[in-house]
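Our next item is chain A:
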Amino acid sequence: MTTNLTRPPGQRVPATAPALEVRGLVKHYPGVKALDGVDLVVRRNEVLGLAGENGAGKSTLLKALVGLVRPDAGEIWVRGEKVRLGSIADAADHGIGMVFQEQSLVPNLTAAENIVLGSEGPGVRHGIYRWNTMRRLAQEQLDKIGSHIDPLARTDSLSFADRQMVEIAKVLRIEERTSHPPVIILDEPTSVLESKEIETLFTQVRRLREFASVVFVSHRLDEVLDVCDRVAVLRGGRSVGEVPAADAAPAELHRMMIGSTGSDDHYHGAAAERPDEPRPRLVVRGLSGRTFRDVDLDVHAGEIVGIVGVHGSGREDVCRALFGAEPTTAGEVVLDGARLDLSGTRAACAAGIGYVPAERKTEGMVGPMSVADNMTLTKQGSRCTGPVVRPRKQAKLVDRWIERLSIRTPDRGTAIQRLSGGNQQKVVLARWLVAGDVRLLLLDHPTRGLDVGARSEVYRLLRELAGQGVAMVLLADSLEEAIGMSDRIVVMSDGRATTEVAAPADGKPTPLDLVKEMV
Partner candidate 1 sequence: MTSPADADLEVVHARRPRPRRGVSLRDAGPPVALVVVFGIFAALSPGFRTLSNVQNVLDAAAVLTVVTCGITFVLMMGSIDLSAPGIMGASAIAVALLVANNRNDNDYGLLGVVLAVLLGAGLGCLSGLALVTLKVPSFMTTLGISAVGLGVATLMFAGVQPNVSDRMLAGLAVERFLGLAHLTWIAFACVLVGWLVQRYSRLGRYAFAIGGAEEVLALSGVRVAPYKVAVFTMAGAFYGLAGVMVTSQLGAGLVQAGRGYDFSAIAAAVVGGTLLIGGRGGILHSAVGVLLVTVLTNGLVQVGVSPYWQGGVQGLIVVAAVAAAVIPQRRRNQVTK
Partner candidate 2 sequence: TEEVGGGGPAAAAGACDPADITLVGQVRNESNPYEAAWLDGGDTFAEQVGLTQQRLTYDGDSTRQQEQISQLLAGDTECLVMNVLPNGDSDTPPIVEGAEEAGAYLVTQWNKPADLNVTDYDHWLSHITYDGVESGRQIGDALAEAIGGSGGVIALQGVLDTGAAKDRFAGFEESLAANPEVELLDDQTANFSRAEALEVTKTLLTKHGEDIEGIWAANDDMALGALEALEQAGRTDVAVVGIDAVPDALTAIEEGTMTATVSSDGPWQGGIGLAIGYCVATGELAVEDIADEDRAWFAEQFLIDQDNVADFVSPEITESDFACDNLFSRSQGAMS
């Protein structure tokens, strides 16, 4: 598949005006000033990184750029022209398209339909679908990003990462829709992708730069510096500066983001001292289910065991099975010497198991409910305020964790869906900690979407928990994270646990070692 990388010269607008300019954008939400006079310039043919801690206002700013959020004040200029963006369609007509932080595909449509949705072009004539054309259009987009999925597969039958690729393929259609050089906005597109797919994406981003502008958001600062030409930093809804990517270091960016120094370091020293226990806390023998077979796993109290594997390795399902949320066909699980009932989530909760799901939006949180309610939704959570809720005690408890995890929320009564993604994740994590009696934590991508600071915070928290003897199974966001956080790493492939690699603080394996085992 070849695509013309350059536009016909006639369509080029005089190169004086920037592709996109934002002046003094302000957006208030009840209790928060999400944007507080942001200025931003997106030049032509550049990849602009946007960095900022959770809740800094990145998503809000980007949503304003595609007409989803109506700013209270401020101006948006597109190619030297002041515009008013009332809707996504408006923005698309101006050549601005966006991949959202939370996935936004229609699950029961085919990938092809999702890709062309809203701009079907020749795929629909007079309201009638032309499936072949539509398939071809979608295939073109998928080819661009080198994805091999079947365009006519139903979206909900695709893996999370494949769906992300579909989203990217979809936003690339903006090329077809507008005659101007487009502006493509990617809000944390990589948080669920694997390195291979990230590399493909970056190739595309670089290709896009030839004729378009790209705004790229990620909490992986190394990544941002890698792909971007320039990085703008937001803090508390304000622009606090920008740096050329070429000569910046992650630490410097981090300092700009939070106003002090820190580092994006996964290697968190030696595991905390933990009581020597001869018997593992969790013993899994021969666990089999739909997507995994004969899995054996031991986790000691205070130990963090990482499971790594590619898509389809079945590691997510093992986690879910341990939590009773996925049926098993054979096998035995013993927690602290007692056989575990895997028939449902209640039994798992009662046994002291906690689970942080990967799909936060649909499985992790109850959007319209308050932060406090979300935090105390578990049996544990309710137990510590008693069979009769004691609102004061609940409030104190919740406030303590809001402070401890520095969750940015106007108050504990705010609906969790109003929080930024990272802060939502912290609430979900806090849910299992409020009661203080969790024995085993199953963490499926617990730092997805967290900023550097928050991530370090979570790492420290996990370490601390390990020190208190909590056993943990970690499906990490990246190999580095898995290596840095785990005491031991289990490699899964094709539904089987194939190898185990020790990862003591003083002898961490390299990512390469693991990749070799994974193939």
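The candidates came about this way: all candidates are chains of the complex that A comes from, given by their letters.
The rule is short, and it goes like this: a contact is a pair of C-beta atoms (placed from the backbone, for glycine too) under 8 Å apart; a residue touches a chain by one contact, two chains touch by 3 or more; residues count from 1.
Remember, it's a predicted structure, so these values are computed and weren't measured experimentally.
*Asks:* Which single candidate from 1 or 2 touches chain A in this complex?
*Replies:* 1
*Asks:* Where on chain A is candidate 1 touching in the complex?
*Replies:* 68, 87-89, 91-92, 100, 104-110, 113, 117-120, 124, 127-129, 131, 149-150, 152-154, 157-159, 162, 170, 194-196, 198-199, 202, 220, 222-223, 226, 250, 264, 291, 310-313, 320, 324-327, 344-345, 478-480, 493-494, 511-512, 515-516, 518-519
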